[in-house]
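Everything on this sheet refers to the single structure shown next.
The full complex has more chains than appear here; those shown keep their coordinates.
Chain naming follows the written order as A, B and C, and within any one chain the residues start at number 1.
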């Protein structure tokens, strides 16, 4: 039933004699399909909600408790009970969270309150109909790290001022969730992630070994890490040498990450809907190394030359520090597992850019006469 | 027959209860369709070829003559004759071009040699199976201006060093055209254009009047033109105020134009496959006005406030200078008429960026010890 | 008596066999002299005060009246009267200023209230012991224009928020002026100006004609003005070709002007004490044209090549638009007539940069986790 994209692909393949104008019409049509998909709400019932927060932050644990209780006690979808809530397994014995007390007071919560672990997120991501995060942008990045494959829709609450990724206010959680879990449904942005794969230099005459693989939501950074020197980096696109990077390092950023490290290094602000890979050098040694924005259909590869005297280091969304030795390489490709964030209004992004970065606001040069 | 994108759109509309994972699969499939379309060659017969050049440049007229003669005399598609060639109507009586002499020598050319005028390009663009340009990037921009609606595939010859848009060498035209008009067919990049529409301030209580409309391939520039002052510019996206521009001016550039004026003003290099609108301010009055890359699904509008004391001026691909008075506005949207350029290899763009801009090549800062 | 710098110069000339270490000591000593000079207050009596304001601004005229009356009526330097006040000759018959009424009420003002004209400023600048400006930075630039030779000390009042050049608050004028005209005296910053001289292409075999000459406090801008094209500009330093500028234009800015147009075009912020000339291109056509900061000992010359097809246009502190035709040139040199501004505290400049430009304040990129 429903949309069969595979069939469409097949039809295109077969249509050998497609004329130029037919090709143009099809291309325009495909873009229209893409836009429609972005705009349509998801209206399925939300029966399993996961909550992610910093389990060590006392205040956040208390807010998590309030949120969980409200979700479990508010009747939904014809039942007089609420929905299943998964909280961090680290809270299982937390006195502050007080699971035992909660269940004592409300024995019906016994079957609703559950616990998630990183293992569960990796093995059964489809268990969750919605993930709520409480904290800052860092908590959202952590959530991306939890789901290395398919990602459920993510709705992020901010406690103080809204961030780039935390676009819902905690103190309005009841109104927001009632809308989303009800008739209105939710609309999501499919934020691109990168699949980054590190390959180790195999033995002479053997293939490279695939070592680590990470999904990143913001950026992959390759720099000199704790070393004093950095190797030249060879950058390939679809197996062709594009350029050799002589710089303190190099950032491969998603549009989502364009407001983070890439911006500090001089990159442009890129709207998260754009399917692009930002290449932003860190302190390049040439004057002409302007940041570049590449198509997400490109398979990028960064190689450390075998004759390099220094290693380079990768970090993934600001975490991890994986050494790339001479002969190693790392590939970067648009992931088939995007990161769906629940949106509030169409212009969330502009608001956050103006509010958080003070982009083009206040402060002006001296005027003439 | 063949691909029916409208049906796909319809199916998506109807599928009310589409689940999150189904939505994600469909989105991924649509992107795959889009990639396949970009990669497939057009293999239809090329029976009508238009040649664009600078009719006032003596050397170019002679080269046009050689090219036209070769096209008309080289037998194709089972005929012992060549194909129809349309040259600029300005050459009809040019001695240098020598149409009369050509036909005298080869009477069979009489029915093959034809003339194009701007009117013909506007009214019957589908007449041409292929357009060849002889000259620099400027000639390509002129060709874009000729075709304000549907654009035939464009193949651009360079006489000296290759440019950003002129990626075929004139002295290899026989090999190149024989391939493209033969079994191999041609692959095209659909370069985005903008449709820019100027609206004049109608009378009180009336709607705005639509005045000029232009398709641009590189950029729309709004600046103070010959005036000493420039108005603040109000920038709206989908009818919401995004920001107020205080600057010498503002560039709205396509990815194709990212190597032109936008680059001078500090914009990033953007690969032409990316569906994006570059917003690059010219000498902004705030320190925080970093260039921004917007989704091409956005309808942009730049308004001159009614209480402004100054006008602003638009230029379209570096041409024209249309005054925007207080109360007027101009809209920018991705055009439904992209500009299809015939590509040579997959990495044309990188080569031209390195070669022409010296991007990240030669010249380095002082090294340490 | 006192410091005889000419004698010092002579001594240096004669000291043929000066050793390396002696040279180094002398150089260090000279820099020390320069610092001491900057720090020492001027304690001479202030008997003649000039007030500059916008004579067409009604509010400013009233404030000028208050200021003038206070200066004339507050007894100073042993007299029971105040000091001489020069106001704009345009106010002579202004009803709002009401000179006649003032004198009627206080006949003693008759000999104290005087009028300045641009002519008087040019011919007898030493008449004024202190100039007060009321208005914005534009009024200070206008004052610089009035004094094309020697400039008296300038104290600038701001009515609203303080500007880069307007560092005294009008509503505290009594306290400020009482200090400065009293025991404390005033300390001034000698802000560099440029002497810009336009030379016209004389007849074959003749010298160039000196045409206009201007002192600028902020910057000289050379751009295409109302023209669509701009010539390449040849830049010479001490008669050697430094570079050829291909750009929308070129800014030659003083450190004072580094917070104005040069900043918009990407220049650095330069402290006004630094003896330097900022060369900042406007939208340069090469990626490597980084702004450059030149020594103020250099004599710069910008030439329009004789074979250029376009003119260029100069503007001086944002005013005037002088055409440079092919063959003309303009020279820029540190002026022997600096612009002395009365300072309040040592860190005036930093405060104004943070306050007015929001330099490095508020607004930050997305944080990691």
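The rule is simple: a residue touches a chain if its C-beta (ideal position, glycine included) is under 8 Å from a C-beta of that chain, and two chains touch if they have at least 3 such contacts.
These numbers were taken from a predicted model, which means no experiment stands behind them.
Sequence-identical chains in the complete complex of this entry number 4, based on the file rather than the 3 shown.
Keep in mind that, in the parts below, only the chains that are shown with their structure count from here on.
When C-beta pairs in contact are tallied for every pair of chains, the largest tally goes to A-B.
The most central chain, judged by C-alpha centres against the centre of all protein C-alpha atoms, is B.
Of all residue numbers used at the contact between chain A and chain C, over half are used by both chains, marking a mostly same-residue interface. Taking each chain's centre as the mean of its C-alpha atoms, chain A lies 33 Å from chain B. Work out the mean CA point of chain B and of chain C, and you get 47 Å between them.
Spacing of chain A relative to chain C, judged by their CA centroids, is 52 angstrom. Shown for chain A are the residues in touch with two or more other chains, namely 263, 286-288, 290, 357-359, 361-365. In the complex of the two chains, the chain C residues touching chain A come out as 136-139, 141-142, 163-165, 218, 257, 259-261, 263-264, 286-288, 290, 317-319, 356-359, 361-369. Taken together, the chain C residues at the contact with chain B in this complex read 225-226, 228, 247-248, 261, 263-266, 282-285, 287-288, 321, 357-359, 363.
Against chain A, in their complex, chain B makes its touches with residues 2-3, 5-6, 8-9, 11-13, 15-38, 40, 42-44, 126, 129, 150, 152-153, 188, 190, 237-238, 240, 242-246, 258, 263, 267-271, 273-276, 278, 281, 284-295, 297, 336, 338, 340, 346-347, 350, 353-354, 357-365.
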